[in-house]
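The block that comes next holds chain A.
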Amino acid sequence: MAKKQYAFYPGCSSQKGASAANYIASFGVMCDKLGIQLNEVPDWNCCGASIGYGEGGELPRMVLNARNLAIAEKELPGQDIVSGCPACWLGLREAVDRLHEHPQMKTDTNEALKEVNLTYQGTSNAKARHMTEVLIEDIGYEAMKAAVVKPLDGVKIAGYVGCQANRPYGIAGESFENPLYLDRMIEAVGAEAVPYEQKVACCGGALAFSEPEKSQNLIRQIVESAYDNGADMIATPCPLCQANVEIYQAEINKKHGTKLAMPVLYYSQLLSVAFGGSIKEAGLNGQLLRAEQLEKIAGK
Partner candidate 1 sequence: MADNKFAAYICSGCGIGDTLDIAGLEKIATREGKMALVKSHPFLCNAEGVQLIKDDIEKEAVTHICVAACSRRAKTEAFNFPTVSMSRANLREGVLWVVAEGAEHDEVRQEMAEDYIRMGCAEVKKMSLPQGNAKRDQTQNKTILVVGGGMSGMTAALASAEAGYEVALVEKTAALGGFAGKLWKRVPFSSPYADPQATGVAEMAAKISANGRIKVHLNTTVAETGGAPGRFKVKLAQESGVVNDMTVGAIIQASGFTPYDMAKLPELGAGQANVVDQAGLEAMACAANGGAIKRADGKEVKSVVFVQCAGQRDETGTHLAYCSGHCCATSIKQAMYFKDANPEVDTVVVYDDLRVPGMGEDFYRSAQKKGVVFTKGKASKVTGGDSCKVEFTDLILDEPTSVDADLVVLATGQVANAGVNLDAWTEVNTAAEGGNEEAKQKRSEMKTISVLNLDYRQGPDVPQFKYGFADSHFICFPYETRRTGIYAAGPMRRPMDMLQATEDATGAAMKAIQAVENAAQGRAAHPRAGDLSYPIVRLEGCTQCKRCTVECPFGAIDEDEKRFPVFNEERCRRCGTCMGACPVRVISFENYSCDTVGMQVKAVNVPDEDEEKPRILILACENDAYPALDMAGVQRLTYSAYVRAIPVRCLGSVNTIWITDALNQGFDGVMMMGCKKGDDYQCHFVKGSEMAYYRLSKIGDTLTQLGLEPERVVTEEVAITDNARVAKLINDYAAQLNDLGLSPMKGFG
Partner candidate 2 sequence: MSDLNTQAVARYKNNFLREVEERVEEGNMVKMCMQCGVCAGSCPFGPHWQHSPQKIFMMIRAGKREELLTSDSMWMCTSCYNCIVRCPRKLPITHIIHGLANYAHRLKLVPKGQPTRDVTKLFWDNLMKVGRINELTFSLALYFKDGLVQGIKNSLAMQSAGLGLLKAGRLNPMEIFGGHKCKEQSGIHRMIAKAREIEDGRRGLLA
């Protein structure tokens, strides 16, 4: 069967040797088993992320994203542009929307794009999408279930959707206050989705750098709630959430004498393991807090 083709925008954190290297590693098996072909946008640039606004302003941010869109449009015509990072997805989708709605902004953007000999047409139906949208809408839960060879039996997972994978766009048909798609993916691979209060709570985002105390407070609540509800691990669709919630547990333990050590995974790692991927293929070796249950399943 021919693979489904997508323009792929990895984003800075999902490069080799970057903080979400484990994320991107797990895409291989997942996409392979589900018949997804990701074609990297050539010479892509940073999306500006959610923290770029302070210095960047509005039009420069639009232009950054428009360059990536324009390249994709030219080199990978007609393909939806897909990212695994909610912030990148947001930047791309926001640019698509605003450039569509505001002709003036589109003119201004193209004026700036002249400097790199590009024009953004925005005339095709290509959408900016998050990887989970592709899985849910183009592949479907049933197909994901069908690809499972090693069900994650008995693993209790707190699906942590967080912010930008859920707001302001979110997944079509899901509620902002209690989106269910991540839980359904967890269940599709045979694990148990644990209900808990912090599913769509904020981890502090980029302010984990600038306001560590305040952010770590939020992170602590997320992890403790997952513990309180019996979760073995947390799974998320967002690199910043993954990094914040994983990395700062040690920091919180040091400051508050807690004993947090909850593995934080990507949904794609769960799929990868369930589809038969090895520890390395699922990026499990890239965890600061190792997910031993998954490693055991993957090692079988």
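Quick note on selection: all candidates are chains of the complex that A comes from, given by their letters.
Some observations on this one:
To be clear about the criterion, contacts are C-beta pairs under 8 Å (C-beta built on N, C-alpha and C of every residue); 3 or more make two chains touch, one makes a residue touch a chain; residues count from 1.
It should be emphasised that the depicted structure is a prediction, and the values quoted were computed from it without experimental measurement.
Picking from 1 or 2, the partner of chain A by touch in this complex is candidate 2.
For chain A in complex with candidate 2, the residues that touch the partner chain are 12-13, 15-22, 43-46, 48-60, 62-64, 67, 108-109, 111-117, 163-164, 167-168, 170, 176, 201-202, 204-207, 209-211, 214-215, 218, 247-248, 250-251, 285-288.
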